[in-house]
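The structure under discussion is supplied below as C-alpha coordinates; questions concerning it will follow.
Here the complex is missing a single protein chain, while all its other protein chains stay put.
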Amino acid sequence: MVSGIFNVSTSSSRELINITELVSAELAMNTISSGLLYLFNPHTTAGLTINEGADPDVRTDIIKGLSHIVPDTLNYKHMEGNSPSHLMALLTGSSLTLQIENSRLVLGTWQKIFFCEYDGPRVRTVNWKIIAD
Amino acid sequence: MVSGIFNVSTSSSRELINITELVSAELAMNTISSGLLYLFNPHTTAGLTINEGADPDVRTDIIKGLSHIVPDTLNYKHMEGNSPSHLMALLTGSSLTLQIENSRLVLGTWQKIFFCEYDGPRVRTVNWKIIAD
Partner (left out) sequence: MVSGIFNVSTSSSRELINITELVSAELAMNTISSGLLYLFNPHTTAGLTINEGADPDVRTDIIKGLSHIVPDTLNYKHMEGNSPSHLMALLTGSSLTLQIENSRLVLGTWQKIFFCEYDGPRVRTVNWKIIAD
(Lines give C-alpha, C1' and ligand atoms only; values in the text may rest on other atoms or scores of the structure.)
Protein backbone atom coordinates (compact mmCIF):
# COMPACT_ATOMS: atom_id res chain seq x y z
CA MET A 1 0.00 0.00 0.00
CA VAL A 2 1.23 3.48 -0.84
CA SER A 3 0.20 6.42 1.33
CA GLY A 4 0.64 10.16 1.61
CA ILE A 5 -0.64 13.48 2.91
CA PHE A 6 -1.68 16.73 1.24
CA ASN A 7 -2.76 20.14 2.55
CA VAL A 8 -6.04 22.00 2.10
CA SER A 9 -6.14 25.72 2.89
CA THR A 10 -9.61 26.89 3.87
CA SER A 11 -10.67 30.53 3.70
CA SER A 12 -13.82 30.88 5.80
CA SER A 13 -15.33 29.48 9.00
CA ARG A 14 -17.58 26.99 7.23
CA GLU A 15 -17.25 25.88 3.62
CA LEU A 16 -17.05 22.87 1.32
CA ILE A 17 -13.90 22.75 -0.82
CA ASN A 18 -13.70 20.61 -3.94
CA ILE A 19 -10.55 18.48 -3.51
CA THR A 20 -11.18 16.09 -6.41
CA GLU A 21 -8.26 17.43 -8.44
CA LEU A 22 -5.92 17.24 -5.43
CA VAL A 23 -6.94 13.62 -4.84
CA SER A 24 -6.61 12.71 -8.53
CA ALA A 25 -3.14 14.28 -8.62
CA GLU A 26 -1.98 12.03 -5.75
CA LEU A 27 -3.44 9.03 -7.55
CA ALA A 28 -1.77 9.99 -10.85
CA MET A 29 1.65 9.85 -9.20
CA ASN A 30 1.12 6.14 -8.49
CA THR A 31 0.51 3.48 -11.12
CA ILE A 32 -2.50 1.75 -9.59
CA SER A 33 -4.91 0.41 -12.19
CA SER A 34 -7.44 -1.17 -9.79
CA GLY A 35 -7.99 -0.89 -6.05
CA LEU A 36 -9.45 1.26 -3.31
CA LEU A 37 -8.41 4.73 -2.20
CA TYR A 38 -8.86 5.61 1.47
CA LEU A 39 -9.03 9.30 2.51
CA PHE A 40 -8.82 10.43 6.13
CA ASN A 41 -9.39 13.81 7.76
CA PRO A 42 -7.35 13.99 11.02
CA HIS A 43 -9.28 17.01 12.37
CA THR A 44 -12.21 17.06 14.82
CA THR A 45 -14.08 20.06 13.38
CA ALA A 46 -13.96 19.07 9.72
CA GLY A 47 -15.09 16.21 7.51
CA LEU A 48 -15.00 14.58 4.08
CA THR A 49 -17.97 14.00 1.80
CA ILE A 50 -19.02 13.35 -1.79
CA ASN A 51 -21.75 15.52 -3.32
CA GLU A 52 -22.68 17.58 -6.37
CA GLY A 53 -19.85 19.60 -7.89
CA ALA A 54 -21.51 21.19 -10.94
CA ASP A 55 -23.45 23.99 -9.24
CA PRO A 56 -21.52 25.85 -6.49
CA ASP A 57 -24.88 26.77 -4.93
CA VAL A 58 -25.25 23.18 -3.71
CA ARG A 59 -22.26 23.47 -1.39
CA THR A 60 -23.38 26.85 0.01
CA ASP A 61 -26.89 25.43 0.50
CA ILE A 62 -25.37 22.48 2.37
CA ILE A 63 -23.50 24.84 4.74
CA LYS A 64 -26.67 26.89 5.16
CA GLY A 65 -28.67 23.75 5.94
CA LEU A 66 -26.14 22.33 8.40
CA SER A 67 -25.92 25.69 10.19
CA HIS A 68 -29.71 25.56 10.56
CA ILE A 69 -29.85 21.90 11.65
CA VAL A 70 -27.11 22.17 14.28
CA PRO A 71 -28.03 24.76 16.93
CA ASP A 72 -25.45 27.52 17.50
CA THR A 73 -26.37 27.83 21.15
CA LEU A 74 -27.67 25.03 23.38
CA ASN A 75 -26.15 25.39 26.81
CA TYR A 76 -23.00 23.72 25.43
CA LYS A 77 -20.29 23.14 28.06
CA HIS A 78 -17.16 22.90 25.86
CA MET A 79 -15.26 26.12 26.63
CA GLU A 80 -13.79 26.54 23.13
CA GLY A 81 -17.26 27.40 21.85
CA ASN A 82 -17.04 25.19 18.76
CA SER A 83 -19.36 22.34 19.80
CA PRO A 84 -21.56 22.92 16.71
CA SER A 85 -18.45 22.27 14.58
CA HIS A 86 -17.78 18.98 16.40
CA LEU A 87 -21.41 17.98 15.79
CA MET A 88 -21.11 18.76 12.06
CA ALA A 89 -17.96 16.61 11.98
CA LEU A 90 -19.94 13.67 13.41
CA LEU A 91 -22.82 14.19 10.95
CA THR A 92 -20.41 14.29 7.99
CA GLY A 93 -17.89 11.58 8.82
CA SER A 94 -14.10 11.70 8.86
CA SER A 95 -13.11 9.32 6.08
CA LEU A 96 -14.05 8.20 2.57
CA THR A 97 -13.27 5.13 0.54
CA LEU A 98 -13.28 5.34 -3.26
CA GLN A 99 -12.99 2.77 -6.00
CA ILE A 100 -10.14 2.87 -8.54
CA GLU A 101 -10.73 1.30 -11.97
CA ASN A 102 -8.52 1.79 -15.06
CA SER A 103 -6.27 4.07 -12.94
CA ARG A 104 -9.15 6.50 -12.31
CA LEU A 105 -11.49 7.25 -9.41
CA VAL A 106 -15.01 5.91 -9.82
CA LEU A 107 -17.41 8.82 -9.25
CA GLY A 108 -20.94 9.48 -10.50
CA THR A 109 -21.56 12.05 -13.25
CA TRP A 110 -22.22 14.92 -10.82
CA GLN A 111 -20.06 13.78 -7.91
CA LYS A 112 -16.99 15.55 -6.58
CA ILE A 113 -14.99 14.99 -3.37
CA PHE A 114 -15.26 17.76 -0.77
CA PHE A 115 -13.27 18.75 2.28
CA CYS A 116 -15.77 20.15 4.79
CA GLU A 117 -14.40 22.99 6.91
CA TYR A 118 -16.56 23.68 9.97
CA ASP A 119 -14.18 25.79 12.10
CA GLY A 120 -11.85 27.69 9.81
CA PRO A 121 -10.08 29.28 8.21
CA ARG A 122 -7.11 26.98 8.74
CA VAL A 123 -4.53 24.93 6.89
CA ARG A 124 -5.83 21.36 7.10
CA THR A 125 -4.33 18.04 6.04
CA VAL A 126 -5.80 14.95 4.39
CA ASN A 127 -4.18 11.50 4.67
CA TRP A 128 -4.57 8.90 1.94
CA LYS A 129 -3.67 5.27 1.41
CA ILE A 130 -4.18 3.01 -1.60
CA ILE A 131 -4.99 -0.70 -1.52
CA ALA A 132 -3.88 -2.02 -4.89
CA ASP A 133 -5.47 -5.02 -6.48
CA MET B 1 -10.54 -7.65 -6.63
CA VAL B 2 -13.80 -8.39 -8.38
CA SER B 3 -16.30 -5.60 -8.96
CA GLY B 4 -19.72 -4.97 -10.48
CA ILE B 5 -22.84 -2.84 -10.63
CA PHE B 6 -26.52 -3.49 -9.99
CA ASN B 7 -29.67 -1.39 -10.37
CA VAL B 8 -32.19 -0.28 -7.76
CA SER B 9 -35.58 1.02 -8.92
CA THR B 10 -37.14 3.40 -6.43
CA SER B 11 -40.86 4.18 -6.38
CA SER B 12 -41.31 7.36 -4.35
CA SER B 13 -39.56 10.66 -3.71
CA ARG B 14 -38.03 9.55 -0.42
CA GLU B 15 -37.74 5.97 0.79
CA LEU B 16 -35.35 3.36 2.22
CA ILE B 17 -35.13 0.19 0.12
CA ASN B 18 -33.76 -3.05 1.58
CA ILE B 19 -31.03 -4.16 -0.86
CA THR B 20 -29.53 -6.90 1.34
CA GLU B 21 -30.71 -9.68 -0.97
CA LEU B 22 -29.37 -7.88 -4.05
CA VAL B 23 -25.99 -7.47 -2.37
CA SER B 24 -25.92 -11.07 -1.16
CA ALA B 25 -26.75 -12.27 -4.68
CA GLU B 26 -23.71 -10.43 -6.09
CA LEU B 27 -21.56 -11.93 -3.37
CA ALA B 28 -22.92 -15.45 -4.02
CA MET B 29 -21.72 -15.28 -7.63
CA ASN B 30 -18.13 -14.96 -6.39
CA THR B 31 -16.31 -17.50 -4.23
CA ILE B 32 -14.91 -15.19 -1.57
CA SER B 33 -14.69 -16.81 1.85
CA SER B 34 -13.15 -13.89 3.73
CA GLY B 35 -12.65 -10.22 2.89
CA LEU B 36 -14.35 -6.85 2.71
CA LEU B 37 -17.20 -5.75 0.45
CA TYR B 38 -17.27 -2.10 -0.61
CA LEU B 39 -20.57 -0.58 -1.82
CA PHE B 40 -20.78 2.82 -3.52
CA ASN B 41 -23.74 5.01 -4.47
CA PRO B 42 -22.77 7.22 -7.45
CA HIS B 43 -25.70 9.62 -6.98
CA THR B 44 -25.75 13.00 -5.18
CA THR B 45 -29.31 12.83 -3.82
CA ALA B 46 -29.19 9.29 -2.41
CA GLY B 47 -27.20 7.31 0.13
CA LEU B 48 -26.42 3.91 1.63
CA THR B 49 -26.98 2.89 5.24
CA ILE B 50 -27.40 -0.06 7.59
CA ASN B 51 -30.34 -0.10 9.99
CA GLU B 52 -33.20 -2.23 11.30
CA GLY B 53 -34.90 -4.41 8.73
CA ALA B 54 -37.45 -6.33 10.83
CA ASP B 55 -40.11 -3.63 11.26
CA PRO B 56 -40.88 -1.61 8.08
CA ASP B 57 -42.05 1.24 10.35
CA VAL B 58 -38.42 1.98 11.23
CA ARG B 59 -37.58 2.99 7.67
CA THR B 60 -40.69 5.17 7.30
CA ASP B 61 -39.92 6.77 10.68
CA ILE B 62 -36.37 7.47 9.46
CA ILE B 63 -37.70 9.24 6.35
CA LYS B 64 -40.19 11.15 8.51
CA GLY B 65 -37.40 12.17 10.90
CA LEU B 66 -34.98 13.24 8.16
CA SER B 67 -37.74 15.27 6.46
CA HIS B 68 -38.27 17.05 9.78
CA ILE B 69 -34.57 17.59 10.52
CA VAL B 70 -33.67 18.96 7.09
CA PRO B 71 -35.70 22.10 6.33
CA ASP B 72 -37.70 22.02 3.07
CA THR B 73 -37.34 25.75 2.58
CA LEU B 74 -34.40 27.87 3.75
CA ASN B 75 -33.65 30.48 1.11
CA TYR B 76 -31.77 27.77 -0.82
CA LYS B 77 -30.07 29.04 -4.01
CA HIS B 78 -29.74 25.79 -6.01
CA MET B 79 -32.26 26.20 -8.84
CA GLU B 80 -33.19 22.52 -9.12
CA GLY B 81 -34.97 22.81 -5.76
CA ASN B 82 -33.53 19.61 -4.32
CA SER B 83 -31.02 21.03 -1.84
CA PRO B 84 -32.73 19.16 1.04
CA SER B 85 -32.00 15.91 -0.86
CA HIS B 86 -28.31 16.85 -1.20
CA LEU B 87 -28.21 17.55 2.55
CA MET B 88 -29.75 14.15 3.33
CA ALA B 89 -27.10 12.55 1.10
CA LEU B 90 -24.36 14.20 3.18
CA LEU B 91 -25.99 13.13 6.46
CA THR B 92 -26.31 9.52 5.26
CA GLY B 93 -23.03 8.92 3.44
CA SER B 94 -22.40 7.52 -0.02
CA SER B 95 -20.58 4.27 0.66
CA LEU B 96 -20.51 1.27 2.99
CA THR B 97 -17.89 -1.33 3.80
CA LEU B 98 -18.97 -4.75 5.03
CA GLN B 99 -17.09 -7.73 6.39
CA ILE B 100 -17.24 -11.13 4.66
CA GLU B 101 -16.64 -14.24 6.77
CA ASN B 102 -17.39 -17.82 5.70
CA SER B 103 -18.62 -16.44 2.35
CA ARG B 104 -21.35 -14.43 4.07
CA LEU B 105 -21.87 -10.78 4.99
CA VAL B 106 -21.38 -9.99 8.68
CA LEU B 107 -24.49 -8.13 9.87
CA GLY B 108 -26.09 -7.82 13.31
CA THR B 109 -29.30 -9.71 14.10
CA TRP B 110 -31.60 -6.85 13.11
CA GLN B 111 -29.43 -5.18 10.48
CA LYS B 112 -30.19 -4.89 6.79
CA ILE B 113 -28.52 -2.82 4.05
CA PHE B 114 -30.62 0.04 2.67
CA PHE B 115 -30.47 2.21 -0.44
CA CYS B 116 -31.72 5.66 0.61
CA GLU B 117 -33.65 7.47 -2.12
CA TYR B 118 -34.04 11.19 -1.38
CA ASP B 119 -35.09 12.52 -4.81
CA GLY B 120 -36.99 9.79 -6.64
CA PRO B 121 -38.52 7.89 -8.12
CA ARG B 122 -35.62 6.89 -10.37
CA VAL B 123 -33.59 3.92 -11.53
CA ARG B 124 -30.40 4.12 -9.48
CA THR B 125 -27.19 2.10 -9.58
CA VAL B 126 -24.91 0.71 -6.88
CA ASN B 127 -21.24 -0.15 -7.51
CA TRP B 128 -19.46 -2.85 -5.52
CA LYS B 129 -15.95 -4.21 -5.18
CA ILE B 130 -14.58 -7.08 -3.10
CA ILE B 131 -11.19 -7.22 -1.41
CA ALA B 132 -10.50 -10.90 -0.90
CA ASP B 133 -8.30 -12.17 1.87
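Here the chain labels run A and B in written order, and each chain numbers its own residues starting at 1.
Following the convention adopted for this analysis, contacts are C-beta pairs under 8 Å (C-beta built on N, C-alpha and C of every residue); 3 or more make two chains touch, one makes a residue touch a chain.
Keep in mind that this is a model prediction, so the values were computed, not measured.
Trainee: Out of B:20, B:111 or B:125, which residue would touch the omitted chain in the full complex?
Mentor: B:111
Trainee: In the full complex, which of B:4, B:65 or B:121 touches the chain missing from this view?
Mentor: Missing-chain contact among the listed residues: B:65.
Trainee: In the complete complex, which positions of subunit B touch the hidden chain?
Mentor: 34-36, 49-52, 55, 57-58, 60-62, 64-66, 68-69, 91-93, 96-99, 101, 106-111, 131, 133
Trainee: Residue-wise, where is subunit A in contact with the chain that is not depicted?
Mentor: 1, 3, 38, 40-44, 69-71, 74-80, 83-84, 86-87, 89-91, 93-95, 97, 127, 129, 131
The working rule: only the chains that are shown with their structure count from here on.
Trainee: If subunit A and subunit B share one sequence, what is the angle of the rotation that overlays their CA atoms, in steps of 5 degrees?
Mentor: Here the rotation carrying subunit A onto subunit B measures out at 120 degrees.
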